[in-house]
Each structure stands twice: as C-alpha cells, then as structure tokens.
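Heads up, one of the protein chains got dropped from this complex, but the rest are sitting where they should.
Letters A, B and C mark the chains as written, and numbering starts fresh at 1 in each.
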Amino acid sequence: MNHQILIAILLLSPVVGFLLNGVRFKSANYVLAGSIATGAVFVSFICSVLLFLDLVSMPAENRRIAVEFFTWIAVDNLKINAGFVVDQISSIMILIITGVGTLIHLFSIGYMHHDKGVTKYFAYLNLFIFNMLILVLGDSLLTMFVGWEGVGLCSYLLIGFWFSDSAKAAAGMKAFITNRIGDAAFIIGMFILFMTFGTLNMHELNALAPTTIEASWLGAVTLATLMLFIGATGKSAQIPLYVWLPDAMAGPTPVSALIHAATMVTAGVYMIIRLNPLFIAAPNTMFVIATIGAATAVMAAIIGLTQYDIKKVLAYSTVSQLGYMFLAVGVGAFGAGMMHLMTHAFFKALMFLGSGSVIHGMHEEQDIRKMGGLKKYMPITHFTFLMGWLAIIGFPLFSGFFSKDEILWNAFSSPRGGELFWIAGVIGAILTAFYMTRLMALTFWGKSRLDSKVHPHESSLIMTIPLMILAILSVVGGFVGVPHVIGQYLGHIPNFWEQWLEPVIRAIPANEFVATHAADHEGLEWSLMGTSVALVMISALTAFYFYIIKPGTSEKVRKIFGPVYNFVNHKYFVDEFYFAAVINPIVKQSQNLWFYVDVHFIDKMTYWTADIVKGGGRVAKSFQTGNMQQYAMYIGVGIVVVLSFVLMR
Amino acid sequence: MLETSFLNNIGLEHYLVLSAVLFSLGMAGVLLRRNLIVLMMSIELMLNAINISFVAFSKFNNNPEGQVMVFFVMTIAAAEAAVGLALAVSIFKRFKEVNIRFFEHLKG
Amino acid sequence: MILSTLIFLPIVFALILTAWPQKSTIRQLALGFSLLQFAVSILMLKDFDSGFAGLQFVEKFSWIERFGISYFVGIDGISVMLVMLTTFLMPIMILASWKSIDEKIKGFHIALFVLQSAMLGSFLAVDAILFYVFWEMSLVPMYFIVGVWGGARKIYATVKFFIYTMAGSVLMLLAIIFMMRLTPEVTGGNISASLLDFYKLKIPFVAGEFFTAQTLLFFAFALAFAIKVPLFPLHTWLPDAHVEAPTPGSVVLAGVMLKMGTYCYLRWVLPLFPEASAHYAWLFIALGVIGIIYGALVAMIQPDVKKLVAYSSVSHMGYIIIGIFVMNSFGVSGALYQMLNHGISTGALFLLIGMIYERTHSREISKYGGLAKAMPWYTIAFVIVTMSSIAVPMTNGFIGEFLILLGSYKYNPWIACVSVSGVVLGAAYMLWMVKKVFFGPAGEIVSHAAVDKEHALHDLSAREIAVLVPMLVLIFWMGLFPNHFMDYSKKSIDHLIANQQNYSLELRAEVKMGDK
Partner (left out) sequence: MNNSIGLSDILLISPLIVLFLFSLIPLTGKVLNNNKEQNPASSLIVALIGLCVAGGLLVVFGGSDQTAFNGQLLFDGLTQWAGLIALLAAAGGLIMMYENTSTQGKQFSELIFLTMNSILGMLILVSAVNLITLFIGLELMSLSLYLMIAMSNEQKISKEAAIKYFVLGSFASAIFLYGVSFVFGSANTVNIVDLMANAATLVKTNKIFLFGMSFITIGFCFKVSIAPFHAWTPDVYQGAPTPITSYMATAVKTVSFAAFLRVMATQTLNGSQNLFDVLQWLAVITMTVGNVAAIMQTNFKRTLAYSSISHSGYLLVGLITAGISQNSSYSAASVLFYLLTYSVMTMGAFAVLSMMEKSENHFLTNEDFSGFAKNQPLLAFCLTVFLLSLAGLPPLLGFFGKLYLFSAAVNEGLMWLALWGVINSVISVFYYLRPIVMMYMKDGNADIAEHPQQATTVLVVVAAIFILIAGLFSGPLFTLFEKSLG
C-alpha cells in the first residue's frame, strides 16, 4: 500500500477513535467505547507492522519511509512540514506504542468497566496514542514537539481523570507544568539548532551535525543538546524534574502503564537516540546525561525501597529505569538504551497492568502492607508479574538481563563511560532487585494481611490476556539483541538489534576500543556480568529473607536508619523544597508585585497625577473667594507683574 | 540750594504723573473701599485721570483728537454711572445694603 | 468602494437601528446586519491579492484640501486579517450579548456598530488625520459599552480607560501635526497628511540624544500605542476595564481594540521612524519581557477570573510587542499571527466567562470548584480555549508564540531565554484557574446550584454553542493550517522588513470582481 495512505491511517485511526468517543463522552457503554478505541489502536498497530515489514524489505542503507502531508509553517527560511518518517528507530517505537497500546486498551475495557467516564477515558487514551505517534514519527523537531506537548496534555487529562479529587487534579497540573519547564528549554534548544544549522528537520540536522567533537561547554551544539536534554528530563522524569511522575500515579492504572511507563516517559530517550549524531558531537552533554541518568537511577531506586503504595514503587522503579536508559545514551550506548526502552516497555507495562489487576481484584486497595499471599487468589496475575519481576531484576536470559547488561558493559567500557558509571549502575540494579523482590514478597507471597472484608479475585480474561502476552514479551524480548559474548555460546545468535540500528547510530569517534578489541576483553565482560548478576541475586535473596523468611527484619533495619529512612520515605523532601524555595515565594512575591507595583505604584501614580490636578483645582478654587475686590486685586497684581516683566526686563 | 525748577517748568511728565497718581488713587479706591457708591466714584476718578492724560498728550502732541476723545470718555462715564447707579438702586431696594462684602454668594 | 462599504456599512446599520421601531426584533436585526458585514468582508478577502505587497482596494478623495488631508483608505497584508477578525467577532459578540444585555438593547447595538466602524476605519486608514479620527472615535462607544452596561465599578473603570487612552493619543495628534508640517519637503510644497508622504520623510535622528525630532515623534506615537496595547507599566486600565465591561465589551476590547495598538506599531512606528525604533527597540522589548512575566505572575494571584484573563492579556501582548520590535520576519509574522490568536482565544475566554457569569453572577475563583461535573460541555470548550491560550501545539496560540520566540532568539538569545518563562508561567496560572474552577470537589456555587432548582447550572445552550463553535474551529484551523492565514500577510511583512529604512507602499485601486 502507498506509504502516505498507510501513515495517514496509522495517525488518523486513533483520531477517529478519539472523535467517535469524544462526542459521546457521557456514555457509560464501556463495551462500545472500548471496542472503538481498541479497534482504532489495533488498526494503527496493523499499519505499524505493515510499515515495519516494508522497512525490513528495504535495503539496509535506505531504510527510511518519509512522507509529507502539507506545509505546516513556512516563514522566511523556517519551513516545517507535516512530515513523518518511519525508519529503524521510529518503526520500533510505533510498534511498541501501538502494540503495547492495544494491549493496554484491551486491559482497560476490563479495568474501567465500572467507571462512569469510561468513554471519555478511551477518548483520551486514543488522543494520547495519536500524539505519541506524532512525537515519534515527526520528521522535524517541531513536529516532534507537537506530539511532545500533546502527550503532556493527554497525560494532564488522564492523571486528572478523576478530577473531583482535588489532589488528583493537582497532580495532573503538576505534571503539565513540570513538563512545561522542560518544554521551555526544549524550545530554546530548537532555537539554537535552527540558528546554527538553519533547519529543524532531524534528518538534515543529523547530516549536518559536526563530526568533530565540540569540547567547549558553551558551543552551540553542546548548549542545544543540553537544552534538549533538559526538555527530556521533564518528559522522562529525570533529576531535577522527576517529581511529577510519582504523583502521576493518581491516574487510572492502565494510564500509568501506557503513558508513565511504556511510552511517553521514554520520549526523552527516544529524542536523544534520534539525534544521536548531535549528542555524540557534544561529549560534555553526554557526560551530563550519563551523570544525571546514573544519579536518577540510584536515587529513585532508594526511594523505591521505602514506598508502600504498589503504584508508587513501580513509579520510582520507572524513574530509576529511565535513569538507566539515560545512562546508556549518555555513555554512547544508544542501541542498548533503545533496547532497554523496549524491554522496559514490556515488563513495566506488564507490572503496571499486573498491579492494576491486583488493585482491581483488591477493590481499589493500593497499600502493599494490606496485601500478601495474593498468589493463591490471583494465579495468572502472579505468574505474569513474576515474569516481569525476573525481567526487571535482570535474571539471566530474561529480557531485562540483556538490555541491562549491555548498558552496564557500555557504562564500563565505552570511551564516554567509566568505572563510576558502572558502579552506579550496579548499585541501581542491586537496589532494584531488592525493592522489586520486596514488592513481590509483600504482595503475592508470604502471609495474607488482607482486611477480612476484602475478597480478592482473579481478573477477567480481557485483563489477563494482555498480561500474558506482555509476560511472553518480557521473557523473550531480549533475544533480539543478544550480546556477542553470550550469543556465541547460544548457537551464534547474531545481535539483530545492533544490525538493525547500525545505519542510524553514528559511532563515537574514538570508539575503536570496543569494536576491534572486543575479543580481548571478553573475559572482562564476563567477569563484570558475573559480578553484577551475583550481586543482584544476593540482593534479591536478602529481600526475600527480610520479608518472607523473617518478616520483622525490615522493621529493625528501618529503626536503625531512622532519620535516613524518614528522609528517603519523604522523597528527600524535594517536593517540599520546591514548594518552599520556588513555588511559594513566587506566589507570595506575585502577590506583593501586584500589590506594590500595580496597586501601590502605577495606580498610585495615576491617582497622584489626578491629585495634583485636583490640588491645582483646589488652589484655583480657593482664589475664587467671591470678594470682587480680591478679583480686582488679581487684576492689579496682574498688571504689575505683566508691566514689570514687559518693561523692566 | 534746593532745585525748584521742576516746579516752574510744567511739562508733559507732570500731567502724566498727576494722571497716574489719580489713576492709582482710583484703583486703590476700587480695591479698598466697601461702599458700592464709593467704588463707582473711584472708577469715575480713574476715568478722569485718563482724561487728564488724554488732554495732556493732546496738548503736547499738538493733536486735537485727544480732546475729542475726552468727550467720548465723559459720555461713556456718564452712561456707566447711570447704569451703575441704576444697579445700585435696584440692589439697595432689594437688600437694603450697598456694602459689597455682602455680595459673596458666588464663589469657589 | 468595498473598503468604504466596510467602514460605513456599520454606521448605516446603526442609523437603521436607531430608527427601528420594534424593540423585540432588534437583536435579530443586528445579528443579521453583522453577518451581512462579515459577508462583505469575505467578498473583500476573496478579491484580495496576497501576492501584492502594497495597498489594495485603495480609495482616495480629497477631504480637507487646505491641509492635504484626504479620505484615503487601503488594505494590505498587515491589516487584512485584523479586518477579518473584527468583522468575524461582531456577530459572535451580538449573539453572546443575547442574554447578558437586557436593558437598552438598542443603544448597545448602536454602540457596537459605531465601534466596529471606528475600528475598521483605524485599520484601513492611510491618512494620518483620518486615522486619528477613527482611532479616537473608537473610544466613545467603548466608553459607553463599559460605562452603561458594565459592572459595579463601571464608572471608575470606564473613565480610567477613556482618560488613559486619550492621554496617550493627544501626543500622537501633536506628532501628526508636526509631521504634516514637514511634508512639503517631500511633496513639493503641499502639506499632506498622507501616510505615504510621511513614509518619504527623512526625519533627522541622533542616536543617544532624546530631544531630537525623530526620537520625540517616535515616543509620541509609541506612547499612544503602548497605552492601547497595553504595555507594562501602562496597563493598569486594562484589568479594570475588562472586569467591569459586559461580555461583548471585554471580547471586543481584548479581541480587537488592543490589536489596534500593536497593529499601529507595524503600520506607523516602524516604517516612519526606522532609526529610532531600532535604537529604542531594547526599551520596548524589555518592557515586553517584563510585561510577559509580570502579567503572568500577577495573573496567578488574581481572585477574579476575568481579572486573571485580563492580566494574561498583558502577558500575551508583551509577546506581540517583542515580536514587532525584534524586526525580523519570524518576530513580525508571529506577532501578527499572535494578534489574531489572542483575539480568538482571549475573546473566547471572555465569552466563556460571560456565560458562566450569566448563570451564577460570580467570577470569584474560590467560590467555584467541580464545575466540570455540572457543565461538561462547557468545560470541554473552556479547556480547549485554555490550551489555545497557553499555546499548546496544534492550537493557534503555539504558532504565534513559537515564531515570536524564534524571532526574539534571532535578535538576541537572552530575550528568548527570559521570555520563554512566560510559557511556563502561562500554563501555571491558567491551569491553576482551571483546576480551581472546574476540578476538585463541588464548590460553593456548584453545590448551591445542585440544591436550588432555580439556579441550576445548565450546560451550554444551542445559542452558546453557536457562539463558541466558530471560535473553537478557528483555534484548530489556525493551529493546523496557519498558512491559510499567513499567506495573506507574507508579502507585506517581507516588504516591511526588507524596506524598513525606505518604506513605501505601492497602490492598487480596486480590482473589479472577477478580473484579476
């Protein structure tokens, strides 16, 4: 089929779904709404698959489908088309978005069936898919930005879906505004690039990107990429703009799975991978990205240790995993980052949906302290969650293992990497293993701590089927990119992933190290891998010991770390800090600004002017005494003054 | 010895000074006196001072026009006096009062 | 004749309305008239040649020959869209006033039509005095609209509005007179008030010295327009006027009247005083930036919805000023586009606020809450307009803001870096307001309405939908296909930027229907 039509269907099918559901948003017919929405996304998925197959059939060096629908903005030398590109990177993204999206839509039918706003919900979800597709397919930064803001908008709407609750509405607002801070930087980044290269088309930008390294911190490319990265920290919840993501869990759980785990939050990583030639040219930016990524990975994982809300744990886990991805792209392992993006989409969507299934089965209970032993009530959910758990902690041969290992190896060995990055990555992995095991233990295993009134039940098939599919993907998804060191022992599986992405990833200029001397360092790679896997296993077992074998241990440990625990439990008081240091002062000073500038200065000036005039009037009036002799006196004085002036001067 | 020639040679200046003095006196009358009738008399005084200067100029410039003007001025003065007195009478009839300090209702 | 028709047709309408005996059909009649007027403007647009940079449909008759003042009107790419905006908003305002204006209906519509005529005249006049006449003429009907049909402090607000604006424009009058006196240099002896002759003047400019002709004239003009825009710190009349004005008044004020100020910067200030505007651009850009941030910050703490939107206008108009004074095609195109956007989105916001005010008679944010449950369609419309106002892509607001920021970045990166904060702050105050009003648990008003059947909150009526739909359609249309609108002005803007130093405009008389 014609690519243009195919992409049009891909994009517009969710719009049609959105409109169909949107105009009848009051309806509570969840079957109809769900079928329309799921169908719409599924159509997109079919299109994505077709496009992907087309792409595969093309020669490797020309794998690029670009279409233009119309000219969007054309002013001076700025020409932005409504143009879309399917290439190696975006094809994977659209597959993830529509594929995982379809599953999550399907799941939502079961999850949301009792909600009155179900039609509206599906409309938003479709709108999100549309914007996300724009984001990944857009051929220029500005088109990408359309989707970039669009998904932010949908996220705002979906987080605040149950808007009657003030806190939830506030969470949506927080997400949007925090994202906007990043977006502002993103806009500046675009400006710098446009002024430097004269285009915003990403293909052209990549081609124009300097092949030499820009050493200065103030170079155009460095600044631009830094600004874009700040945009990414907003969208992808990295330090310092990560604060919105945990709050975003206020939305329905499938939303968290789709937007805040699988797709939207990875937009920042995607953007960096898409513009990798630019970022490669700016090692300083890469260093910042890697550092922020590593720091986020560790910091969020630490918070994850202390959370009791099942979704919050997963949320911090997401932040932490996103940190991993940024660590990967920061050290130049774009392929690994992309792969982790995909595997994470599988297993984190799985876990979120799983948690949704749990919450659904527990009648909206989210506190894991009130769960336990759910294994026997929800076997399917438990089993699929187990797969997700194994994947995320990086159990060998599960999908997360491959991607995480690739990242860690690159963090160590890449010319842009270093031992410290590797250590941070390993610490993150250890912590992840601990809190994920803790989550499993408290939720599914051990003794039941259920409220007597709660009768958990396994979810319906419509919810479990997506879980199962995602579980399968979580298990096998990693085999698309088996590292060479392992692949050679598994019947020489080639690393499809690297081959696929190779044409669009520019090599780091001094990257001969890995490529040519890989064999020499095979031992090193094995030993690093072994170390990390061993540490992760020990950590998981420790958690198992803490929460299953000796359930009281965690309490003791918590007591030892008293204040530190408190500090971590409150997310380092970052929210409080932002409020005290930024938001409240701004609001307060605005009040003062209005009061002193508008009311007390500008208006007062106006009144003063009026008062001066009126004062003059009062003086003039006071001269008008009614006494005619006084009037004659004015005439006399006038004569004297005039004459003295006229004659004497 | 005291210079007294200015007393013997009466020139234009003398008339003008006289006129000015009279005019000033008239002005002072207008400015200071309270009685309406006196006020009108002061104005007459001013007009007469003007007449003096007209005549003086006429004499010293050898231009008879000035003396004609005096007649005009006198006529006007008479008319003015008539109107003024009429006003004064009507007011006195109404208010029994010719002190101008009484008329200070209009002000501000 | 099409431009004269546009200008004077509303006056004719006003006269017919004055004589119209039936009270009950005045509204329908006025609506019909305004639609007719819109149709005429569409006819004009149909024949408008967007490939021509100069003035089209030019009409010129000598008016006051002694002073070279003529009735001289013409339209070019800079004014065409603003004219369309004016005629477009008119039926919407009349329809919106259906409920809110319930006394002196006749007078209200007469004032609206006179106002429309004056505004169109200001956009179309090419003669300085003619322009000034229309410019000042627009004050009076607005003064009555706010003063007669306004809120509690209407008199304070309307007098403040009148005096502020008038204070600015008299200096402009003086400047116009002064420039007329200079024209014999270029016309060969005849005094002239034609803008085209003004363009030819080479007014001496000395950088850094304030008391030189061009600088003084520049400031006389710029001050008049700055008050109208309004530029910080001359903005304080605006919140008062907006708060007290009836809904259609707020719409026309925000939608068109503020644009008169910014439009005149493009039509008058930049081409007439190229050196001075380049030399003092920093001042206006600085004030624009301050306006953006200040307006946003102050909007954030307003307890009254209308006041909040009014301050948001200050913020948005700051962008437009920046776009104009950076003097590159991004900035100017963006500014021109933003003028339309602001007219649509802020106009729509005022319409929406008016609709809720009709129901509840309150604009206090703290009294609302949970409105989304009670009035879902209304909420949808409001959120869409909010998105336009905070410049979310795919709505019109984004195009303008992006281009302006890009233009300002080109001029000086720091301006863009500072003013981009308005993007964040704008989202903050608008969403904060949306949250307080629509989301959360039912507030005082909503819970009261739920019990009290008489004051029940009905969702949008058919009439209100008819008012809003064109606005919403335009929001997306302009956001998705900006070229449909920008193409009209492209040539003129390029011409302005390329020839600012020696600005002149070609003239083209009216093209007969059909033969282009």
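One rule holds in what follows: a residue touches a chain if its C-beta (ideal position, glycine included) is under 8 Å from a C-beta of that chain, and two chains touch if they have at least 3 such contacts.
Note that the structure is a prediction, hence the values are computed from the model and not measured.
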Considering the complete complex, which visible chains touch the unshown chain? A, B, C
Write down which of C:I16, C:L29, C:M166 or C:I497 is the residue touching the left-out chain. C:M166
Which chain A residues touch the hidden chain? 610, 613-614, 616-621, 623-624, 626, 628, 630-632, 634-635, 637-639, 642-643, 645-647, 649
Residues of chain B touching the missing chain are 16, 19, 23, 26-27, 30, 36, 39-40, 43, 46-47, 49-50, 53-54, 56-58, 60-61, 63, 65-66, 69, 72-73, 76, 79-80, 83-84, 86-88, 90-91, 94-95, 100, 103-108
Residue list for chain C contacting the dropped chain reads 63-67, 69, 129, 132-134, 136-137, 139-140, 143-144, 147-148, 154-155, 158-159, 162-163, 166-167, 170-171, 173-174, 177-178, 180-181
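The criterion applied here is as follows: only the chains that are shown with their structure count from here on.
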Line, ring, star, complete or other: which describes how these chains touch one another? line
Of the chains shown, whose Cα centre falls closest to the middle of all protein Cα atoms? C
Chain located farthest away, centre of chain C as origin (C-alpha): B
Round to the nearest whole Å and give the separation of the Cα centres of chain A and chain C. 38
Can you work out the whole-Å distance between the CA centroids of chain A and chain B? 99
Mean-CA-position distance for chain C and chain B (Å): 66
Across the complex, what residues on chain C touch chain A? 160, 164, 233-236, 239, 294, 297-298, 300-302, 328-330, 333-334, 370, 372-373, 376, 380, 387, 392-394, 398-399, 402-403, 405-406, 409-410, 413, 416-417, 420-421, 423-424, 427-428, 431-432, 435, 438-442, 480-483, 486, 490
List of chain A residues in touch with chain B within their complex: 621, 624-629, 632-633, 636
For chain A, which residues are in contact with chain C within the complex? 25-26, 70-76, 78, 142, 145-146, 149-150, 153, 156, 160, 163-166, 169-170, 172-173, 176-177, 180-181, 183-184, 187-188, 191-192, 194-195, 586-587, 589-591, 593-594, 597-598, 601-603, 606
